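With one protein chain removed, the remaining protein chains of the complex are shown where they sit.
We call the chains A and B, going by the order they appear; numbering starts again at 1 in every chain.
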Amino acid sequence: MLVDVEVNEREEIPSWLAYGTPVFTILAALLVGAVAILAVGESPIVAYDQMFVHTLTEMRNLSEVMVRAAPLILAGLAVYLPMKAGLWNIGAEGQLIAGAVAGTLVGLNVSLPQYALLPLMILAAGFAGACWGFIPAWLRAKWGINEIITTLLFTFIAIELQLYLVRGHMQGGFGGFPQTDRLSEAALLPSFTGFDIPSSIFLALLVVAGVYVLMEYTRLGFQITFVGSNDEAAEQAGMSKFKIVLFTLVVGGAFAALAGISEIAGNRGRLQASFEPGYGFTAIPIALLGRNGAFKVLLAALFFALLFVGGDSVSVAMDVPFALIEIIQALIILFLITAEFFKSYSIDISVGRAGSDPTEPAEVTAND
Amino acid sequence: MTTDELLRMESIVKTFPGVVANDEIDLTVRKGEVHGLLGENGAGKSTLMKVLYGLYTPDSGSIWLNGERLELEKPQNAIDAGIGMVHQHFKLIPRLTVAENIVLGSREPAASFRENGSEEGLVAKLSQSTPVQAVASRFTLGLEEPSHRIEGLADRYGFDIDPSATVHELGVGKQQRVEILKALYEDVDLLILDEPTAVLTPTEADRLFETLEELTEDDLSIIFITHKLEEVKAITDRVTVLQEGNNVGTVETDEVTKSDLARMMVGHEVLFDIDKEQFDTGQPVLEASGVRATDDRGIEALSGIDLTVNKGEVVGVAGVSGNGQKELAETMAGVRTPTEGEIRLKETDLTGASPRTFIDQGVSFVPEDRNRHGAAGDLSVMHNAAMKEFPDEQFGSGLRFDYDEVEEYASILVDEYDVRGVDTVKDAVAKDLSGGNLQKLIIARELHRDPALLVANQPTRGVDVGAIEFIRKRLLEQRKQGTAILFFSENLDELFDLSDRLLVLYEGEIVYRTTPEETSHEEVSMFMNAGEREKLTAVDASETAAAREGVTDGGKQ
Partner (left out) sequence: MTDIAFLTGLAGATVTASTVLILAGLGELISERAGVLNLGVEGMMLAGALTGVVATVWTGNYWLGFFAGSLAGAALGSVHAFLCISLKADQAISGVMLTLLGIGLTSYFGSGWGDASFSGFPDRTVPVIGDLLLEIPIIGPALFEGPATDFIALLLVPAVWWLLYRTNVGLELISVGEDPETADTMGIDVFKMRYIAVLTGGLLAGAAGAHLSLAFNNLWANEMSAGQGWIAIALVIFARWRPVRLLLGAYLFGMFNALQIRSQGLDLAFSSESALSALNPVIEFLMDPAIMSMYAYIATIVVLVVTVVWSADNRSAEPGSLVQAYSRESD
């Protein structure tokens, strides 16, 4: 039996493939997730029902989704913006932590009314995140040093720094627990009661709008797009790759930092020494899913927030560990990559019996 | 077949989509001779040799070596048959030593496992057994024997090369010798050298020629691909001239002059007949003096260039690729900083200024490599249309950037310059455009802004016939508008049709300044390929005069 597999480069991408990719990817990941659920002896249908239907139809769950979504949106944008310029910000988690630390520091030690304290905290966080992104950005812009490694290493440094500070100077009063005091009311992001909408989501939406406007309505956005596509041509056209690299990674760092402080001031209320929510890494598949626009990033982040909240409730209600969500996350990336391949290449598989086909045998020469 | 014939290629045909690279070419090479293969870029030399080396399969034709027919499906077949090739771009790994590079892939086991016929005994028998050999060839590395052999070969031909030296440490000339050693190590009978002096200094080139002579004394045959006439005269015994895929003749080198060869390389019909208005040119727009520049590898590519382009004037620069065109075009366009010299644009000193400054001062640039430097392939036609003009006020004031305006702008460009294959400027992606249409888009972008100076490097290379004519007409129109145009081309017709003045660039210097009326194709070709005019014989002189006479009728030889 002869199995002939032919891989050919596609001339053009069929539109169903181009638009359907994110959808197929998610469906495929959920399918594999279903297998994992079966493996622990639970029903995927019940699980997914709990995860999606229940979460979407109950008000308090929706509010929870929005609380989770805010930092995810911001982290997603933190990866998205440098990605448009052709850079990989793998260190969003570290920038996030830097922002959480800086913002909490201000929140605990500065007395101001809420309308002044919160913006100050946000500024401090943003500044810290920008600093965290600055050194890898500069190393990349000036000497071409791989930003994947440097941003990652800075994440580890941030984790240790947070450990040092929270167990040390920032440690809360009673009991010797490795965490800070609870933030005062003035330092907490308010939510709009009645609907229970966290204000952090507004911050996130604001940044989404900002990024959207940047990319769609400014010259800077045009240049970012161009540098990300062909940096040599961009340089010949008078654009400064140096400035673009610096800008996107520094601003990306600031966005991740905002995610950090919004998680502390808008959700947890205090900073623990072991704070490492993982949003910085989840941001990677979010940015990949939403790579065509800031609003797509928003949608992807909302989906992941849904996944998280749903996953939480499933792990409580059933015997399915929360880690399922992490698996699905990774699978989405996996299927996205394979989908990329299929977008560019088509595969034709033909099966036949040896010797039955009268047409010419395929002649393979080394370089034809 | 005569007894001293080594290689015979018969009726080789090789076509690619849209072009016949080799059109029934015959080639014979004798034992112990240096056989030159001469022709312009695109004449088919590289293709023919790639066929010989097994990199390409010919559509038809046959290859005979020592009377035996060869079937070459991959380079290994050619190597096994005794054909070696020294590529223009060395296939060496800098981090490895000379010996390692030469031995790579042959899986020589360590000395104790080598096949030594004289060894007897159980141990020797065991070490020759197949499974042991399989392991030994993989997990040992035999460098001692090969190193001796390499040293022997190197000594024989006077190469001063240490097999344990790292390739990276060696200069280019020595690296080339390693490439030659690689071929000699395989015991070749025929050695193909592809433009070997392109990367060598004159001294190194002389040493190479000495080496080649010694090789031929050992009955090795050499095919020497080149476009340089003085090299042909210096080293070859016979030379075959290719022109547009055809073998126009094989001659004994001693029996021809350089101008004979130039004529053989050139002669083809004029395809385009463009009317060019004559009018007075204006003030100087571009003035370059004493410009020196290095290429990407840090080697000097321009050795002191002075040139001027006036308003409404077209200056054409003739020359074979690799003589500094890229660097000259880039320095004049402001994309490369010269190491010495001055560049002035209309009285303003722009030496060392940023690309943005040049653009703002009215300089437009059409680069040689349109895919790498001219456009972002993954972005839309709209994006690429605005690549240089985006800071302009017409697209929005302050921070605002109006993509609707950009879309309109792009549509205008596409319409005016007949860019085809574009549904909407927003959806059409640059890399989906054909070469000709992408080039038209780039030229549209660069000309539409009414530049003071246009620098164009090979503006019609790789472009279909229809687009070529369109582009040339546009260039002349722009000239009427007053733009100063500096363009580089390898196509003599194009240069003669479009230029008001002609320069020839050779090895980083301007070796000839003239006008189309004062010169001929052959003369320019000579300067392009030899850097100087050979003393004409009486016969040549009268022929050149006749050629000049033909100019005023609008026809060319």
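Note that a residue touches a chain if its C-beta (ideal position, glycine included) is under 8 Å from a C-beta of that chain, and two chains touch if they have at least 3 such contacts.
All of these numbers come straight from a predicted model, not from anything done at the bench.
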>> Going by the contact rule already stated, which one of B:Arg69, B:Arg95, B:Arg372 or B:Arg513 would touch the omitted chain in the full complex?
In response: B:Arg95
> Of A:Ala28, A:Leu161, A:Leu205 or A:Met318, which sits in contact with the chain we cannot see?
Replying inline: A:Leu161
>> In the complete complex, the non-displayed chain touches which residues of chain A?
In response: 36, 39-40, 88, 90, 139, 143-145, 148-150, 152-154, 156-157, 160-161, 163-164, 167-168, 281, 284-285, 288, 321, 323-331, 333-334, 337-338, 340-341, 367-368
> Since one chain has been left out of the picture, which residues of chain B touch it in the full complex?
Replying inline: 50, 55-56, 75-76, 91-96, 100, 103-105, 107-109, 137-141, 168
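Quick note on the criterion: only the chains that are shown with their structure count from here on.
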> Can you name the residues of chain A that touch chain B in the complex?
Replying inline: 12, 216-223, 225-226, 229-230, 232-239, 365-368
>> So in the complex, the part of chain B that touches chain A is made up of which residues?
In response: 54-57, 73-75, 335, 354-356, 358-360, 365, 367, 372-379, 383, 386-388, 390-391, 395-396, 399-403, 432
